[in-house]
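Complex shown without one protein chain; remaining protein chains in place.
Chain nomenclature is as follows: A, B and C, assigned in order of appearance, with residue numbering initiated at 1 for each chain independently.
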Amino acid sequence: MKKFTKVLVANRGEIAVRIIQGLQDMGIATVAVYSEVDRTALHVLMADEAVFIGPAPANESYLVGDKVLAAARQTGAQAIHPGYGFLSENGAFSRQVEDAGLVFIGPTAEMMEVMGDKLASRRKMRASGVPVVPGTDEAVTDPKVAVAIAAEVGYPVLLKASAGGGGKGMRVVRKASEMASALRQTMGEAGASFGNDAVFVEKYIEDPKHIEVQVLGDGTGNVVHVFERECSVQRRHQKVIEECPSPSLSPQLRQEICEAAVQTAEAINYRGAGTVEFILAPNGEFYFLEMNTRLQVEHPVTEMVSGTDLVRAMVMIAQGDGICYRQEDLTVRGWALEFRLYAEDPSRNFAPSIGRIEALTPPQGPGVRLDTGIYEGFDVPIHYDPMLAKLIVWGEDREQAIARSKRALREFTLHGPVHNLPFHLWALEQPAFVDGSYTTSFVETDFDAENYLPELDTDTTDALIAAAALFESMRRTDPGNDSAASNGPSSNWRFNARRTMTGNR
Amino acid sequence: MKKFTKVLVANRGEIAVRIIQGLQDMGIATVAVYSEVDRTALHVLMADEAVFIGPAPANESYLVGDKVLAAARQTGAQAIHPGYGFLSENGAFSRQVEDAGLVFIGPTAEMMEVMGDKLASRRKMRASGVPVVPGTDEAVTDPKVAVAIAAEVGYPVLLKASAGGGGKGMRVVRKASEMASALRQTMGEAGASFGNDAVFVEKYIEDPKHIEVQVLGDGTGNVVHVFERECSVQRRHQKVIEECPSPSLSPQLRQEICEAAVQTAEAINYRGAGTVEFILAPNGEFYFLEMNTRLQVEHPVTEMVSGTDLVRAMVMIAQGDGICYRQEDLTVRGWALEFRLYAEDPSRNFAPSIGRIEALTPPQGPGVRLDTGIYEGFDVPIHYDPMLAKLIVWGEDREQAIARSKRALREFTLHGPVHNLPFHLWALEQPAFVDGSYTTSFVETDFDAENYLPELDTDTTDALIAAAALFESMRRTDPGNDSAASNGPSSNWRFNARRTMTGNR
Amino acid sequence: MLKKKYILNHDDEQHGAVIARDGSETQVQVGDGDLTPVNFRSVLNGKAISIRFGGQLHLVHLTGVGGDGKVQATINGRPIVLSVMDELKAQALESLGGGAASGTIAADIPGLVVEIKVKPGQRVKVGDPVVVVEAMKMQNELVTAVTGTVASIPVQPGDPVNPGDALVIIEPEVGG
Partner (left out) sequence: MLKKKYILNHDDEQHGAVIARDGSETQVQVGDGDLTPVNFRSVLNGKAISIRFGGQLHLVHLTGVGGDGKVQATINGRPIVLSVMDELKAQALESLGGGAASGTIAADIPGLVVEIKVKPGQRVKVGDPVVVVEAMKMQNELVTAVTGTVASIPVQPGDPVNPGDALVIIEPEVGG
């Protein structure tokens, strides 16, 4: 296949920026698409071309396959990279792109569809010898059958909608007497939410860890894994901190879980970059959870420790160049942590925030990578995910990665929307995080929204008060330029400060 | 030895910032020192404490050992990291620090002194079996002796002051008839410049490559190397682009040269981080040039490919923890390039520039590291080296590192002083750079100051002209805020642009 | 000597600070402390102040947001929102009852009004939910900080609102 010379990025925010950078690093021209409110978004500024695809709501722009495909045709792009979210796991879109003679940088529709159906993927995995959570592989409609299965696997059990996802369509059942009504409710919800009321029963694993494995497949059965990530720091079923490698795996367990992921991808002749998610039970057993058939938000931690470029790998597979890594050449070096920077308020149950980025100082120096979708002056729109950027920090070992992360988070200033940088600083101080024992219930159990911020010491408080008073005093005496003072030229600020910071000697 | 809890950084600019970051990454408190013009320099802002040490001229502040030592005592710092330049290779200062009961993070005065004397280090190296450039090991005063040596090693030869350095105190002699006057002049200059008129004769290697090897020693004879760097892109005898590994070495030559560096450091029981510099002749022979007994400007390229932290390694050695790496654990992964960002004008023979940093957009994303000493609004002082920052770019291979570097350099915006980012973009396009064949005469031979910038194509030129006219039109119509418009709030800018960038559909 | 007192509010705490200027020297008094010379510099294009306190250097990033002395600060990685105003203004505000909880429920983030849970004339108690605003697919229920009677409701379900927009106005009860 010929090399791509122009690729359309069907996404927005930090992942669109990262993909554009990856394409630029390959010398490929880039096309962005944007909605009404994203006219000045960073991904638009960075692309070589940009096509307007509709109003702000995603279902009128970023989710409309026809518009995205038309933009690709209009600009002469040979391929479309979907990023994550939006159209990335939409089989119909993948098919539509291929039917139009363009290349979808990702798996086929069939691969997405088998992995999007929990019952189908369970059956497939069990047949391939990948451990799945004990339970049924068939939809259950009769409460008696459900009770019989529960008796076999042991309570508590989980009723799960086959078409569910993102924490929706699930219900925990702790005893037989609850089964009938729970099954009725779950089926009802599943039918209403997903148009498919198939529900099955599996053992409910309490307090697990979330471990996932990065894989790359060429579509003809060749698969390599690029090690695991641990993503157990979650709030509202969404990851906030990820790390690579996982602090929870012995070398043997790592090998087993990575091999299970390869088996999973091989079972469907997977093509592209994908992530096989597992839950790791407190007893050390792990079970297949689902496969995400796309680039993952947290892919940079894998890149940092393995020295790979997953976007390049995806583009090369889509070009027909095969997998650019051999399993035996892939190694883990050091440790990487990723911190998702969300516009949200940790002290108010992580409620989303919004607004103009008034001030932004990104951290710099050794071990620091920032994948960002914002800039000073950008208005964060209300319509999309509140993730603004990702700070990824690499260290020679986990201890150094944690220490560097604290430094980088303290160097990082963001004014405007309320954000979760203080949450990350909190997490890095928690014993369960430091020793790696944290599970998916970490935030729920350990996070006290009212008191998570450490007291400032007296000197720091006094310095803050004095600085704020000085700031106000300078702002008010700044002649004729009241409101804009904070952005004004620094000469206005120095009127009598020039000689005040005298030395100690 | 006890762990340090507070360390003074006796430097300024990007290296002071990088060392402060490294100390923060170890949980060690930091003390900065600053001169009059550096009151608001970045290294001062980042440190926990800062001590004023005098007027702007370095010989009244950063070069005054007494003042730096007093600052360390006053703040209770247990050790001093000298960075590079300033006091870093000053044996008297190292001795003074140790005599005061503090720790100098670097080698002993004796090690610096033997390596600071070219004749002494030549003798030492020859005795240790490290290849040195053919020539004498003794000072020459008689032209007849010099002519005899030249006849033996072959013309051209180099007359070199034993105490010289930085490209000073050297003279090429191409035939016997030039020898007498050249020797007289070189001795005269050496006496006047260095207070030591010892001069020796060695073969002049034309068009060499500059290869250097990073070493770490524990002071008791244990030494590891952290591979080589190539630093042949130089202007005015100063490096501007460095890379690790070198594109010029076969695996065997790499092993030989790295072993020679280890031998060099072992010969003096070297302590700390050091760099052994070699010249590589066109015929593949390499020769010891000198050893820099300090952290090198270009150390980040080594860190990026070897996954090490050389500042941490230095601090640990100084603490008595020994070398934190075993030779067999050190490996090369990928390729790193460093671009020194100088405030200088490539089109005017790299004349230094100066001024306020008016606008600064650092590059972000995968593979990019920025070690910086500046920020928006900082006034670059006239008194020191014009290096502002270093952009370090890592790639899986040299090709990717070059492609990423182009992307990062294009993302990097700096307004204020004239700078050399366009020079770097030029270098990355040159055949001699791309194929790795460049030598230290690369800039002299290939760089055409008048015509090095590629022509802008018509569309780009038109876009630039239109944008500048639009900028001016908005600036002038911005009511009552004429001069500050470029920093003003964006609302002033949007008066009728909001609806103009309509889509193509 | 030019001397001015500032009142700072952060969460529920109030702090006083005096800034005194005399030619090139600046002195600061925080709370009950003494008026002492202070070493500080405005840096980062006026976006931060580097200040020496208790032997340490502190870099305080500061951004003026909106009017009324609202300031966003970051110190050592901790973002903090303060209000800062000079004493006269603070006193004027206090005499207007600005010190008490407000009877106006306003939007704090941009969003869509999804549901209004009260009617004009209805009596509400502190903590009662009054309106639901949706932003980024999250529903945020806003509660009243005063006890009183709903005076007016300037918005309707489906209205887009911006921060500061009044959503429900409550007439506080005397002593409420």
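The rule we apply is simple: a contact is a pair of C-beta atoms (placed from the backbone, for glycine too) under 8 Å apart; a residue touches a chain by one contact, two chains touch by 3 or more.
What you see is a predicted model; the values in this text were computed from it and never measured.
Put simply, the missing chain touches A, B once the whole complex is considered. Contact with the chain not shown here comes from a single listed residue; of B:I149, B:L414 or B:V443, that residue is B:L414. Taking the complete complex into account, B:D385 is the one of B:E243, B:E277 or B:D385 that touches the chain left out.
Contact with the chain that does not appear here is found for just one residue of A:A50, A:V173 or A:I257, A:A50. For subunit B, the list of residues touching the undisplayed chain reads 351-355, 358-359, 361, 382-386, 406, 409-416, 418-419, 421-422, 425, 453, 456, 458-460, 462-476, 483, 485-490, 492-494, 496-502. Take subunit A: the residues that touch the chain left off the picture are 39-40, 44-50, 375-377, 487.
Here is the rule we use: only the chains that are shown with their structure count from here on.
Among the chains, the centre nearest to the mean of all shown protein C-alpha atoms is found for A.
Summarising the inter-chain layout, the chain whose CA centre lies farthest from the centre of subunit C is B.
Centroids built from CA atoms put subunit C at 33 Å from subunit A.
Averaging Cα coordinates per chain places subunit A and subunit B 38 Å apart.
With each centre defined as the average position of its C-alpha atoms, the distance from subunit B to subunit C rounds to 48 Å. Residue positions 411, 483, 487-490, 501-502 of subunit A are each in touch with at least two other chains.
In subunit C, 41, 43-47, 50, 52, 56 are the positions where the chain touches two or more neighbouring chains simultaneously.
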